[in-house]
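The complex appears here minus one protein chain, its other protein chains still in place.
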Amino acid sequence: MKVDRMQAFSDGVYAILITILVLDFNVPEYRAGHLLAALVKQWPTMFAYIVSFLYIGTVWLFHHDFFQTLKLTNTSLNVINLVMLFSMTLIDYPTALVAHSLTVGNVADMRVAFIYYDLVALFISLTFAWLYTYVRHHSELTKMKQDQQHFYQAIKFDPIRSVSIYGLAILATFFSIWLGTFLLLAGIVYHFVAYLRLSKSMRHVLKASK
Amino acid sequence: MKVDRMQAFSDGVYAILITILVLDFNVPEYRAGHLLAALVKQWPTMFAYIVSFLYIGTVWLFHHDFFQTLKLTNTSLNVINLVMLFSMTLIDYPTALVAHSLTVGNVADMRVAFIYYDLVALFISLTFAWLYTYVRHHSELTKMKQDQQHFYQAIKFDPIRSVSIYGLAILATFFSIWLGTFLLLAGIVYHFVAYLRLSKSMRHVLKASK
Amino acid sequence: MKVDRMQAFSDGVYAILITILVLDFNVPEYRAGHLLAALVKQWPTMFAYIVSFLYIGTVWLFHHDFFQTLKLTNTSLNVINLVMLFSMTLIDYPTALVAHSLTVGNVADMRVAFIYYDLVALFISLTFAWLYTYVRHHSELTKMKQDQQHFYQAIKFDPIRSVSIYGLAILATFFSIWLGTFLLLAGIVYHFVAYLRLSKSMRHVLKASK
Partner (left out) sequence: MKVDRMQAFSDGVYAILITILVLDFNVPEYRAGHLLAALVKQWPTMFAYIVSFLYIGTVWLFHHDFFQTLKLTNTSLNVINLVMLFSMTLIDYPTALVAHSLTVGNVADMRVAFIYYDLVALFISLTFAWLYTYVRHHSELTKMKQDQQHFYQAIKFDPIRSVSIYGLAILATFFSIWLGTFLLLAGIVYHFVAYLRLSKSMRHVLKASK
């Protein structure tokens, strides 16, 4: 089975997911003449929006590049991809919860919201671990030649690293909400850096395989 | 007429449908400091979300695989496909009703919500019965050779089986809401199993036809 | 410029438009145990939903078939297409207004809602008239040969007929809301019939041009 229709469906889900994040912005209740103050108070929504946009965007870039190393898909890969998309769609709700709890400012609720976000991020990274493991053991699906399989070896620990970061973020949140937030942001920035690395090495290998 | 633009449009509808399910998650009303308890009370929304995501995802996999057996489309098939998409879009609302009625916990309302869901599922399966029958009688649209038409024979009873399961689920709901729910879930799991079977047999036949 | 990316964008807009119609279904306010009665009262939402789904679906089928007669696009055609999409997106709101006014049952408001719907439908048909006229005078964009231009001659009055039906529907609504509704539905059914005719004649001509 060709990989293109699965990519198109995934692109659709990512595009919708990243775009409906904007529905979290709602015209606030405010007294006439005080819109500016009301908007400034919405900074947590903007903050959560930027973080989740960066996150979903990075995962899309990953998906985009990784699936370029594949020439075929099969039933198992379609199912894995569907579970990945499922995990991604869960990110919208904790985004709203983080924004809301930061607005209210109660520390216990902020902890709950951030841990929810961390758990979803952890779940997403686990589905990537699953995807990487599956593809590494099914070389018939990939465009890469036998001697290029080191590519998959090189990235196989990336998801485990992410899982560790998000696990640490959850633990840290119990002691300090700010340390937990820092680790969560570090995890997302790590994704972006890991993406740049994967993208570079992938292009190198694909060029050689021609 | 080529089949690809119809697939693209269908992929779009499925992608949107499966993604806007997340709009059912709304930040609950809660007293500061009690977000966790409020989120735990939202388990019916998560339950309904998982079920409908699995359902729509499975139907998309079906659609994806089945349309790969086709090389052409025509006006009738476009119309059948549109009716199938119509039936699919109806699933979002009973998903919200099931979540809401489970939250409130009134048995009479839960019955109504589940039967609504069952009726939509039954309608969806009927449109699949229509699709299968149509394609079986229009071999000019398919990539399969004459002696491979047994493929369509093999799957022709699948939609009828689904219709029976959902019919039983409706009846059972009047006696026991839990038995009804069990049958509904069984129907959706059945779809997934039937998909794996169809996918395997289809790949087998398409390979032979090359 | 190739026509395919414009088609992909248009397919996206149609797919989203037809799918977010379901957001008109909201869990109603109801006393526990009376969900069924509350759902039955929502029949206007289901009615408006079915009508608009049929309408948007038919216009998509039109778009799908008509653009298959084109081999190229240009700036003007891209702009015309964007105006067509603009007119299409306007249909969601009067759909909600028709559903709401039928629920409340005030005749003056129903009239307003139906006329709004009629005006949007009339606008949509005018954009089709523009599209047909443009393509008829730019034979360099079409796959059809010179002697097949009668195809565009044959359909050129279709949009004018639609405009007349919706114009009549508006007038009729002032005398009888039901006659107006009947004419509106007739207009949408007319689109579907016109589509079947266009689809048939187009396939005939395209086959001959190979």
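Order of writing sets the labels: A, B and C. Residues in every chain begin at 1.
Here is the rule we go by: a contact is a pair of C-beta atoms (placed from the backbone, for glycine too) under 8 Å apart; a residue touches a chain by one contact, two chains touch by 3 or more.
Please read these numbers as outputs of a predicted model, since none were measured by experiment.
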Contact partner of the left-out chain, one of C:A37, C:I50 or C:V104
C:V104
Which candidate, A:G12, A:P94 or A:P159, sits in contact with the chain we can't see?
A:G12
The missing chain sits against chain C at residues 1, 5-6, 8-9, 12-13, 15-17, 20, 23, 74-75, 78-79, 82, 85-86, 89-90, 92-93, 96-97, 100-101, 104, 106, 108-109, 112-113, 116
Which positions on chain A touch the chain that was left off?
7-8, 11-12, 14-16, 18-23, 25-27, 30, 32-36, 39, 53, 57, 60-61, 64-65, 68, 196, 199-200, 203
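Following the convention adopted for this analysis, only the chains that are shown with their structure count from here on.
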Regarding the chain B and chain C pair, does the interface count as same (over half of residue numbers shared) or different (under half shared)?
different
Between chain B and chain C, what is the gap in Å from one C-alpha centre to the other?
27
If a residue has to touch 2 or more other chains to count, which residues of chain A qualify?
16
